[in-house]
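For this view, one protein chain was removed and the others were kept in their places.
Chains here go by letter, A, B and C, matching the order in which they are written, and residues are numbered from 1 within each.
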Amino acid sequence: MIVITSNQTPQEQVNEIIAVIEKEGLQVHLSVGADHTVIGLVGGVTPKLAEHLRQMKGVENVVKITKSYKLASRDFHPEDTVIDIRGVKIGGENLVIMGGPCAVESPEQIDEIARLVKASGGQVLRGGAFKPRTGPYSFQGVGVEGLTMMAEAGKRHGLLTITEVMTPEYVDICAEHADILQVGTRNMQNFDLLRKLGTCGRPVLLKRGFSATYDELLNAAEYILAGGNRDVMLCERGIRTFETYTRNTLDLSAIPVLQNLSHLPVISDPSHGTGRRELVAPMAKASVAAGANGLIIEMHTDPDNSMTGDGVQSLFPEQFDSLLRDLEKLAPLVGRRFSPSLEAAPVV
Amino acid sequence: MIVITSNQTPQEQVNEIIAVIEKEGLQVHLSVGADHTVIGLVGGVTPKLAEHLRQMKGVENVVKITKSYKLASRDFHPEDTVIDIRGVKIGGENLVIMGGPCAVESPEQIDEIARLVKASGGQVLRGGAFKPRTGPYSFQGVGVEGLTMMAEAGKRHGLLTITEVMTPEYVDICAEHADILQVGTRNMQNFDLLRKLGTCGRPVLLKRGFSATYDELLNAAEYILAGGNRDVMLCERGIRTFETYTRNTLDLSAIPVLQNLSHLPVISDPSHGTGRRELVAPMAKASVAAGANGLIIEMHTDPDNSMTGDGVQSLFPEQFDSLLRDLEKLAPLVGRRFSPSLEAAPVV
Amino acid sequence: MIVITSNQTPQEQVNEIIAVIEKEGLQVHLSVGADHTVIGLVGGVTPKLAEHLRQMKGVENVVKITKSYKLASRDFHPEDTVIDIRGVKIGGENLVIMGGPCAVESPEQIDEIARLVKASGGQVLRGGAFKPRTGPYSFQGVGVEGLTMMAEAGKRHGLLTITEVMTPEYVDICAEHADILQVGTRNMQNFDLLRKLGTCGRPVLLKRGFSATYDELLNAAEYILAGGNRDVMLCERGIRTFETYTRNTLDLSAIPVLQNLSHLPVISDPSHGTGRRELVAPMAKASVAAGANGLIIEMHTDPDNSMTGDGVQSLFPEQFDSLLRDLEKLAPLVGRRFSPSLEAAPVV
Partner (left out) sequence: MIVITSNQTPQEQVNEIIAVIEKEGLQVHLSVGADHTVIGLVGGVTPKLAEHLRQMKGVENVVKITKSYKLASRDFHPEDTVIDIRGVKIGGENLVIMGGPCAVESPEQIDEIARLVKASGGQVLRGGAFKPRTGPYSFQGVGVEGLTMMAEAGKRHGLLTITEVMTPEYVDICAEHADILQVGTRNMQNFDLLRKLGTCGRPVLLKRGFSATYDELLNAAEYILAGGNRDVMLCERGIRTFETYTRNTLDLSAIPVLQNLSHLPVISDPSHGTGRRELVAPMAKASVAAGANGLIIEMHTDPDNSMTGDGVQSLFPEQFDSLLRDLEKLAPLVGRRFSPSLEAAPVV
């Protein structure tokens, strides 16, 4: 860490700062500049010391050099993390496709959609049993039964399943029924939920908060990793900007950036990322071209009657299928392997 | 609600749309324009129907007219809500001052700060026992003991207390020890937490998510109100923008806007809203001038050694006191009553 | 246009509103709802009338239905605009590559870079003679001589040229030397410049303001089109968000959205859009996958010594070449034609 003193800080001030640092048993390197003195610290700096220094008289700036997350960083774990779930590999050169409705509505609905996801070559069935809704009067999901409906559909059609968990007390039951647990954008910094997921025994897909920085996303992942769960996927799902034409602004730079900073798989969600059906296919292709390790896409057999109203961003089954055919051709050109047949999960 | 059809939508399309609406038992009013037909709906429109229509062929736009929240709206409850907690009134013409450290650190620390808050004329003692931190390796708060330390300090000095609750399972114990429960910016849309607070029996201060719209904040409040808890305060604490000089951008327009849209008290947090000590006083005054019903301000006897590092935005006791003296003069000019002596909570 | 009256607007108010509309010779269609009356207008509505109505007592909302731009809209011109500059086609299925340094520095520099752009298959040479710089003490470009240096390099190597013009008085001289004139992000709403470009006789590449909406960008294009110049390209070059890791956030959704709303070619600038060399290639591929009609990319033979300091986002020649090789394979998969040899501009 580096402490930069302000213009014309008296020597005694500088000495005080140095004293504070040395009191913590750290070494100091001084650079006396024309109008600034720069103090380099050698050794482990506690957040408390960092802040103490930042607040001392005469200090203009304190520059952290080391990242606040460790387990999530590429420095710590240079190789790509590849998560293997019953034969489906997520991460590295593999391209995983997760598809399904916004919400589980009925056994028939989820079963039919599962059949279609599988037929098109998807490996994971998505579907919400508990739905986070802006207002209390909107449809909140079918709840626990939804978990069983989806689990059965997944089993029947040889698909893994992913579902969102919103609160610590539901982690166990969700982990019982789903292969992957999803943290929604509004809960990226629900730290008690993250801690609980650190010990849930299931891979976790962590969605970026709609206004979270890359650093905050990686620190949120660190909560889960620090709990002992190393199977974490990061998900870009669109950020909030001034533009209102799209529901969110899908930030595809996040894909190469997160892959540079971290070893965790990066999944893109072009459905929530755009909020408009006509934009899902182009942004799905763009995500893969940017290097995404997978996609999570909303597909519905009857979007006009989806219970959440998110049907407006759901693909029709034929659109979903033709997109996957395009991705099959695109993937090899950008170093991604998408071979549905091989990677399909065995029916358990 | 209004449905606007696109340019040159064929009549049969329009008829289909009308059929869908009438099937739901609603009346229709048609306005046939030069290149658009506008369909007005009369009667209660379900979200599902709204979305169904939005997704139908030939529909260009669907305009909601009525707000998605009810109990929080000024239409529903024209008079200001005034919350009375053991004689301290929050809302209406009253100006309430909440002060204290970012985090409770020790019985001595919180007791001394409580004494100073009271001496300066504050009515509520703030302090965190559970701290939401970006990274898992930062100080996470002293936990449950912090609640008792703060409760005792509050009792001893005749102050109400407010503390943040981060997860549903801790609501009961927080409600046992604190007079007001605070929802932090990262949890504004932690819907299970909001539901639980709807039945906690304590007033709630709901902080605006750092990228939440006014509408989302009021919908979040609606979750608590719908649970039966009518004692909700809204808190503007700064939004995230492109500007990095300040920690957040304190949006003071939120104060008059929320007071127009809602009857709930609006509290301003200039400490988190700016993240810089030197900006707290001017923005506190500006908040009151804009019509705030109260302020929540960080004050610390030894900010340089605060355990969270938020000391950088904490006032020194003498700064806190001189700010309150200024506010005493300012308040009456903008229709606010700030009379510490009268409103001090009785020692219980 | 539609006027929505507020809750409980008295009939006389509604009548006043109707009177105002009819006074302008427009027809009215009424929809009387439960708690709102909706007034549809038939006929041409002036901005002045729209605002007048918005401001009348009892009016809750005024909804425009028709877009404020005409010539730029897909409704007005359903086919893709294809701009043909001496045999180089921009728009439709063609993929155009513009490459070169941030700034023209010397005849040798621009000539050598031109040679490399051509060798790799680029069709347009980019380079700034006049540089918009945040501060007055930074390098401001070599000025007029830069135009001739670039024009000669373009001629010698059979490349079209594009350069930025910052102010109306320089439009003519830039038009004399360059094939395409570029409007920078800071000047997207420099309306006098746009008007002048409407009659400059050269195709214009209009960069999106770093915080401009799609609608504002299309309205800016409308200024140029309305002046009689129909050869306008839109350019997404990154928007400003809260994220600071990248220089900007490249908004690739802009590509399909603008192509849906407009017939104008859409070019992507992954260099300014990311500000980091290592992100240019993945985002360039993503841009093409999203449907871009072309790319404008910074390339420099000695980026570490570029005079603007933008070298940090410039590709090395070998990186530029290998990117173009990848794009050659990618383009056909997304309906784009990139055949350098065929489309090279003849040496004039």
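Note that in this section a residue touches a chain if its C-beta (ideal position, glycine included) is under 8 Å from a C-beta of that chain, and two chains touch if they have at least 3 such contacts.
Here the structure is a predicted model, which is why all the values come from computation and not from measurement.
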item: Candidates B:12, B:79 or B:278 - the one touching the absent chain; value: B:278
item: Listed residues C:51, C:145 or C:176, member touching the removed chain; value: C:51
item: Contacting the left-out chain in the complete assembly, out of B:13, B:246 or B:319; value: B:246
item: Residue among C:8, C:106, C:260 or C:305 touching the omitted chain; value: C:305
item: Residues of chain A (touch criterion as defined above) contacting the omitted chain; value: 2, 4, 7, 29-36, 38, 40-44, 60-61, 63, 65-66, 75, 240-242, 244
item: Hidden partner chain, residues of chain C it touches; value: 47-48, 50-52, 54-56, 68-69, 132-139, 166-169, 186-187, 189-193, 195, 210-211, 215-216, 219, 222-223, 226, 240, 303-312
item: Residue numbers in chain B that touch the chain omitted from display; value: 211, 213-215, 239, 241-246, 249-253, 255-257, 260, 273-274, 278-279, 282-283, 285-291, 326, 329-330, 333-334
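Rule of thumb we're sticking to: only the chains that are shown with their structure count from here on.
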item: When chain B is superposed on chain C by its C-alpha atoms, the rotation angle in degrees, nearest 5; value: 180
item: Per-chain CA centroid nearest to the all-protein CA mean; value: A
item: Centroid distance [mean C-alpha coordinates] between chain C and chain A, Å; value: 31
item: Where chain B and chain C are represented by their mean Cα positions, the distance between them in whole Å; value: 40
item: Chain A and chain B: spacing of chain centres that average the CA atoms, whole Å; value: 27
item: Multi-partner residues of chain A (at least 2 other chains); value: 211, 215
